[in-house]
Structure formats: structure tokens, C-alpha cells
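One structure, as C-alpha cells, below. Some questions next.
What you see is the complex with one protein chain gone and the rest in place.
Right after this comes chain A.
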Amino acid sequence: MNNQGENNIKLGVFVLTGLFVLILSFYLIGKNRNLFGSGFTLRVRFQNLNGLMEGGNVLYAGIQAGTVDEINIINDTTMEVTLLMDKKFKPYIRKNALAVIGTEGLMGEKVVNISAVNKKAALIENGDQLAVKRVIGTDEMLQTLSQTNNNFAVVSGALKTTVAKINDSKIWDVLNDSSTASNIRASLNNITKTTANAREMTRNLDQLITQTKRGKGAAGLLLSDTGFAADLKTTMVHVKATSTEVNRLAVQLNQVVQNVNADNGVLKLLNDTSAAANVRKSLENIQKGTDGFNQNMEALKHNFLLRGYFKKQEKLQKARQ
């Protein structure tokens, strides 16, 4: 009898445990569907439900906040979804909150996402209707992608033509030329050397400028000498005066040249062939006169009256040499 009672107790524990687990399972499932406890309802009107079903989850800022309680067709373009919300979210959801149908994960079930708007508004009340946030659907994305694809095909075709042209062009020959690389390398080496030289030049120039600034060298002295400006100014005045004088002389010279070029001028005389014959004849007469004069002078040297003077002159000349 005692054994029977003990067995009954064990059986009772076994059955109660099973029932407890069963009831707990039902409770946990119902709790997730907001079937227990008081909540509040919200309404949202969509044009397209994208597969949203009754019992689907409602997320507020990514947190499970309720379930889709009912779906009604209002007209051919409007579907009204009634959301059964957990009451603990009531103090946080405002009237300007936006609802959108999203997907749980990449390929998950459809859910209603409610997001807050960063503007002040009154808190939501039971039965309020939320505004819908418009998002780009998969179909629209695919349409845009199709257009992009067509554009890409056009660009691809143009690129193909361009590549073909490049292949046929001389540039391609240059690129295919094995010596191009070595030439480019040599050019680069030259550029490197040039750059080094330029750097050296720049450094020297920098030194020169530095020294010039310090007043070293001729340029430095000129640039740093404060009296130089005054001298330069004076010089420039003098140059200006000289220039004026030169100008005046040039005018006079011009006058002279005009006189020379005149019909009765010297230049006319030079161009006259008869004058040239006269001059040549005169020069011959002069030559003859000169020869005669030389003979007279030689005769004078041998004259006893003047011989002493000439000898004295020769001695003086030798002494100077």
C-alpha cells in the first residue's frame, strides 16, 4: 500500500512536471505574440504589404514591440494593418513616428519597423494611425539596376571600340617595343640626375640669395649699400643729361650729313668721276712735288751750313732709343 502511494506521488510529480513544461511553452509563445496582458493597437495603411502576414513581428527601434494583429483591405491600393503593441512602449512612441515594412535578416520574414522622428510630437494613443515611410522597393531597385546595366553595355561597347583603335594605333607599337622600357628607364635616370642638378642649383641659388641678403658679394653690396641708390640716381641724372647732349650732337651731325649729301657737298664731289681724275692728277703732282722736296731736303743735309744740325738730331734720337 505504501509502495502504491509512493508510486502515485512519483506519477503526480511526473505529470505535473509535464503539464508545467507544456503550459510554460504555451505561455512563452503567447507572450512573444502579446496574447497575454493589456496592450494597445495602432493602425498603419500601406499600398503594398510585400508578404507581411498576421502574427508578424513589429519592431520599434529594432526592439520587439508587438505583432501584426489584423490585415484589412480598404480599397484596391490601400491595406490597413492593425498592430497589437506592448503597453510598455506607449510612453515612447510619438504620433509622428514612421512605419515601414522590412525584412528580418537577409531572407527572413516581413516585419513592421517603427522608427522615431527627431521632432517634437504628442505621445501616441490607442488606435492612432501611423504615417508610412516610403522606401525603395526591390522592384524599383531592379529597374534602376536594369537601366544602369543598359548604360554599362553602351559604355562597354564604346570602350571596346576605343581599345580596338588603340590596338591598331602607333602608340601600341611604342608600348610593345621592347626598347621602350630601357629608354624610359634611361630617361628616368636622366630626370633623376637633372633633378639632382636642379636641387644643387636651387641650393646654390639659395646660398647666393642668402649671402646677397647678408650683403656679401657685388650684388649683395649693391643691394645692401644704402648710398648706392643716391649714386645711382645721380648717375641716371648724368646719363639723362649726356643723352640730351648726344641727342643734340646727333641733330648737328644729321645737319652735317645733310650738308655733305647736298648737291654741292663733299659726297657729291666723291661721286664725281672727273673730280676723281683731277684728284688723282693732283696727287701725282703732289708726289712729284714731294720727291722734289725730298731731294731739296737731302741737298740741305749735305749743305755745310745745316750738316751740323742734322747730325745733332741723329745723336739725340739714338740716345732716346
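Here is the rule we go by: contacts are C-beta pairs under 8 Å (C-beta built on N, C-alpha and C of every residue); 3 or more make two chains touch, one makes a residue touch a chain; residues count from 1.
Methods note: contacts and distances are computed from a predicted model.
According to UniProt, what is the chain that's been left out of this complex called? Choose from "GMC family oxidoreductase", "Glycine/D-amino acid oxidase", "ABC transporter permease" or "Serine/threonine protein phosphatase".
According to UniProt, the chain not displayed is called "ABC transporter permease".
Would you mind spotting which of A:Asn8, A:Asn48 or A:Asn183 touches the chain that isn't drawn?
Within the whole complex, the residue contacting the unshown chain is A:Asn8.
So one chain is hidden, and I want to know which residue out of A:Leu28, A:Ala164 or A:Val237 touches that hidden chain in the complete assembly.
Looking across A:Leu28, A:Ala164 or A:Val237, the contact with the absent chain belongs to A:Leu28.
Among A:Gln64, A:Thr82, A:Ser115 or A:Thr212, which one touches the chain that has been omitted from the display?
Result: among the candidates, A:Gln64 touches the missing chain.
Could you list which residues of chain A touch the chain missing from the display?
Chain A touches the missing chain through residues 4, 7-8, 10-11, 14-15, 17-19, 21-22, 25-26, 28-33, 55, 64.
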